[in-house]
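Working notes, structure below.
Of the protein chains in this complex, all but one are displayed in their positions.
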Amino acid sequence: MEHTANYIGLIPLLPLVGAVVIGLMHMFTCTGKAFSEKLYGALACVGPVLSFFLALVVFFHLRDLPVDQRHLTHNVFTWFAVGDLKVDMAFLVDPLSGLYLLFVTFIGSLIHIYSIGYMAGDENFGKFFCYLNLFLGSMLILVLGSGPVVMFVGWEGVGLCSYLLISFFATDTENVLAGNKAFIVNRIGDLGFVLGMSVLFWAIGSGGFDYLSLKANTHLLTPGVGIAVCLLLFIGACGKSAQIPLYVWLPDAMAGPTPVSALIHAATMVTAGVYMVARFSFMYAHFTTAGTIVAWVGILTALLSAIYGMFQSDIKKILAYSTVSQLGYMFAGVGVAAYSAGIFHVFTHAFFKALLFLGAGSVIYALHHQQDVWQMGGLKNKMPRTYMTMLIGALALAGFPPFSGFFSKDEILFMALANGHTGIWLIGVLVAAMTAYYTFRLIFLVFHGTPRNQEAYDHAHEAPAVMTVPLIVLAAGAALAGVLNLPALFGGNMVVSTWLEPSLTEHHPHMSHGVEILAMLASVVAVVIGITIAYKKFGQGAEEPEFTGFAKLGYHKFYVDEIYNAVFVQPFKGIGSVISRFLEPNVTDSFVKFATWIYRKAGTSFKALQVGYVRVYALYMVIGLSLMSLFLSQSIN
Amino acid sequence: MQDFVSLLPLIVVGAGAILLMLLAAFEKLEVETGALISMVFYGAAFFIQLVVGGGPQDVIFDKIFNGMLATSNFSMAAGLVIFGCGFFTSMSCHSYFGVNKFCTLDFYAIKMFSVCGMVLLTMAQELVTAFIALEIMSLGIYILVGYDRTRLTATEAILKYLMLGAFAGAFFTMGAALIYGGAGSTKFVAISQFIAANPAGQPLLIGGAFFIFIAIFFKIAAFPFHAWVVDVYDGASAPVTGFMATALKAAVFALFANFIALSSGFHGQWIDFLFWVAVLTMFGGNLVAIGQSNIKRMLAASGIVHSGYLLIALVAINAEQFTGSVIGYYLAAYAVGTLGMFAAMSYLGGSGEKRVNFDDFKGLAKVRPYSAAAITVFLLSMAGIPPTAGFMGKFYIITSAISAGQMALAVLGVVSSILSMWYYLRLVISMYFHDASESFETQGAPLATISTFVLVVFVFAIGLYPIVI
Amino acid sequence: MIQDYLILSIILFCLGILGVITRRNVFTVFMSIELMLNAANLAFIAFSRLHESMDGHVLAMMIMAVAAAEAALALAVVILLHKHKGKLDTNVFSLLRG
């Protein structure tokens, strides 16, 4: 079975090839007569599906290996080697990346299938699938990369794809701006990533710059350097996974087509940051200070975006903020060294968030791109399948037992408590309540009560099968995925955690089941409270309220975007125009200009000396002569 | 016998001059033929010089007229340059006077006489001989400058030149007298022996040398004795200006070098003084040049700057084993460029020199691309852009200056050549980057044109294969 | 003893210089130059007396000869100037300037 490792290279390659093929086809035909959408769709799905099966093969091969040697590396070629720095284009499959591999390819394939339905009739059908394939390929490189540099390739690749996909409907400026915002903010994070890598390299990179060797050399790091590396890398994670202060791009990213929002900006890409922190668990576990900071940033992000979520009116925005908030949870998890829990939450979240987005997508699709929840209502009769699936998704998101979200989230909170971060635990519980609230606010507003926009309601209809089937599959996942990591409390044996054991550096604190039960109850209670409040307010349908005071602040996201704009963007542009309008012509260049001016002036004055009177010339001679003789009398004796 | 051999070129040219004067008696003889005849003689002299000077040793004949003249490789080289200048000037005169008819055969005769004076000057090893040679040269040049008796400007030019020249000459004589008083002789050899005997700066000597320097500074238009040069160049006719700018400068610098290289002690005394003169000359020249709108005046001013560079070389010479190779090479390089410029001016200038300003040459490249290209080459050579002769000259000078430890002087020289880019480029720009307003038609014989392109070849030839003397 | 001669010649020389830079009449200027040359000659003679060699005298002769030649040319120029402008004021002749 040794040759299995050689398949690994194919897994990211297939979608990339697909992307290139589709891209070329589209590029040459989009101005003339395009190929049929069927062809595009088929081509687009080949790559992802194949790599999903390959992933399965590799995964099971991995499972068959003994626990302590569960890692397959495939060194495709030496990327570049300069001095001590040697970077191989090599792929590593170990339990962590294996798991990630599975659900990235799985969800990826689902989204491709779904998109065939959703994007039908768009004149840039081909382009869309080109990007989608490209994205999947980059994501897989990110996951499989055997070292930080290769990971960075995928890292930037997905950034690019999200830019392209967000600004997919590029004719209207809003989307393009959103895309730019996403790319630039991601770049800010990438700066951190690059610097972190560099520091890491100079510290311990000379002994090999891939995870395994780095893990082996971690002990050589001094605390200062180590923490610096962790934090710099975390900046990168903040950019990619939309944490404070770089979360601003994610909500705008909803400008893209809904499948994109679902796939990229909920399920896979945004969790890259979490994955990265988990990848470097050997460092974050080693330098707990950094971990704690990560945890706090995460939980605060969760809180902040939960607050935003409670007041939004755009269905996709609500989901977007819930994503940010869930990401916060994940970081809190990996921050408190509950890596497996964090990853598990990524896993479950992928299901229910993708589900919710796609559900939202089919709702929007049904209402002809109406996204304002205050224009919906009572749709549960019109589109029952969507309703049911989304309800499951909502319960999972809210963390209502026994749905998947409950287990993963609760695991995180419990670990936080267990590792002594009581503050984080408290906030976490609070956020859980808020999450439940805004999730069900959404459900009630959309599906219950009475239609607010009658004619939109009348035209509404259930989505086609190609769209609902993925919904149902995902719903199943969202409902049941929790079982995979059933805590010992319920007689489970934490399959995922144990599976991830070899590639993560974490220790399971032992606390009495009593405490665990109490904690669990607390969060359940919080969830229930949240849901009831939501029902009280919106259960029987409510009209759009006038936001005032805190709600107004929340609705406007505390004006953070405006503040950023005023503090960073505008000054930046200002400086730019100052330089090019004023500094460049008048200051930087002025020295030269001044010199030439002096030169010319002196020239004209000398011109004036040529008076043309021969006597005066003789006079010059005599003056020169006398000055020279003075000079001589000075210099000689 | 050796006296005769070493003087042979001189004699040839002198004979040619006399012959021309006699021929001048025949009315039917064309002026053009005069030019050709003189060219023949210059050529002959040039080759004789080449043959005689071909020897490897440094000083060939050091005891001519018991030490009044001496020919070294350096003086030979200077002589070659002078003959060359005479030759090419005759070529450009040939065309020039085809258009501006005020020439007679005597013109060429006088020119050859002054060449004699120049060559004598390069060999002079005795002050009064030098003075006489200087005067032979100058008297000839005076006449050439004012040859167009009908033009007031020419007359004014000769007035200024003559008056100030005589003024400077008086200084020379006074200096000679003082040195004679100090050293008891006016022969360079004796003077150097005297200095070697009593190195303490002897006031009479210093004063005398100073006066002689004044005179020389005047001739090479060092700052602040430069004022005349702009006006005189402007007033004189183009070929003559070219002749003055090159041959005269070569001769005088030959004398200057021979004199300053008397003995290292003497040279050492004057280094600081020359340093400042060089600096002032370079920058003063640039400042004069930048303001000019007339090309001849600009070239005159740039001539001042080049004198400054040559002064750098003089500061840097090593008086112990003086070869003068750097100076010789620079003189040749400068001569080629300048002669080319004036040759071009003399056939492009038209009758009565109606094209002399920068603006008159606008769009030349559109109408006469080759002439424009040639002029550009000369300008680049003067500016010292490789691979022209001017570059190698500048390179040698900087090298010698730095080897002599005169880093500051080298840098200042470089700075001044940066400044000089300005007015050289200005002409290129007006030739190339503007549209032609006229058709630059030229009549008259094509010799000047030919000489221009021959000189272009020389510019590159000397630049790429620098014959280090 | 020699000093007196020297002083005299220096005085003459300076007078010449003064003449050149102050006077505007062409004739006067040229005469001033002659004065300077003669000052030089005087110095030569005096020095040759001092060194008891005849070189000085010879040199003086030479210089006189040259000065004569120069003078001849000067006169020609003077005539030329007079033909052009009818006056010998050097300030009149300042077309070439700037």
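Here the chain labels run A, B and C in written order, and each chain numbers its own residues starting at 1.
Definition applied: a residue touches a chain if its C-beta (ideal position, glycine included) is under 8 Å from a C-beta of that chain, and two chains touch if they have at least 3 such contacts.
Please note the rule applied: contacts and distances are computed from a predicted model.
The subunit not displayed here is recorded in UniProt as "NADH dehydrogenase subunit M", chosen from "NADH dehydrogenase subunit M", "Hydrogenase 4 subunit B", "Formate hydrogenlyase subunit 4" or "Cytochrome c biogenesis heme-transporting ATPase CcmA". For the chain excluded from display, the touched partners among the shown chains of the whole complex are A, B.
Within the full complex, the residue among A:F35, A:F53 or A:W79 touching the omitted chain is A:W79.
Touch with the chain omitted from the figure is made, among A:H461, A:K552 or A:K573, by A:K573. Checked against the full complex, the candidates B:L36, B:A190, B:V367 or B:L425 give a single residue touching the omitted chain, namely B:L425.
Interface residues of subunit A facing the missing partner chain: 23, 26-28, 30-31, 77-83, 85, 149, 152-153, 155-157, 160, 163, 167, 170-173, 176-177, 179-180, 183-184, 187-188, 190-191, 194-195, 197-199, 201-202, 572-573, 575-577, 579-581, 583-584, 588-589, 592. Interface residues of subunit B with the unshown chain, by the touch rule above, are 370, 373, 380, 383-387, 391, 394-395, 398-399, 402-403, 405, 407, 410-411, 413-415, 417-418, 421-422, 425, 429, 432-433, 466, 468.
As a convention for this text, only the chains that are shown with their structure count from here on.
Two chain pairs, A-B and A-C, are compared here, and A-B has more C-beta pairs in contact (counted per touch definition above).
As a whole-number value, the distance joining the C-alpha centres of subunit B and subunit C reads 26 Å.
The mean-CA centres of subunit A and subunit B are about 78 angstrom from one another, to the nearest whole unit. The set of subunit A residues touching two or more other chains comprises 607, 610, 612, 614, 618. The set of subunit B residues that touch two or more partner chains comprises 159-160, 163, 167, 230-231, 291. Note for the complex: subunit A touches subunit B at residues 599-600, 602-607, 609-610, 612, 614, 616-618, 620-621, 623-625, 628-629, 631-632, 635-637. For subunit B in complex with subunit C, the touching residues are 128, 131-132, 135, 139, 142-143, 146, 149, 152-153, 155-160, 162-163, 166-167, 169-171, 173-174, 176-178, 180-181, 184-186, 230-232, 234-235, 291.
Against subunit B, the residues of subunit C that register as touching in their complex are 6, 9, 13, 16, 20, 26, 29-30, 33, 36-37, 39-41, 43-44, 46-48, 50-51, 53, 55-56, 59, 62-63, 66, 69-70, 73-74, 77, 80-81, 84-85, 90, 93-98.
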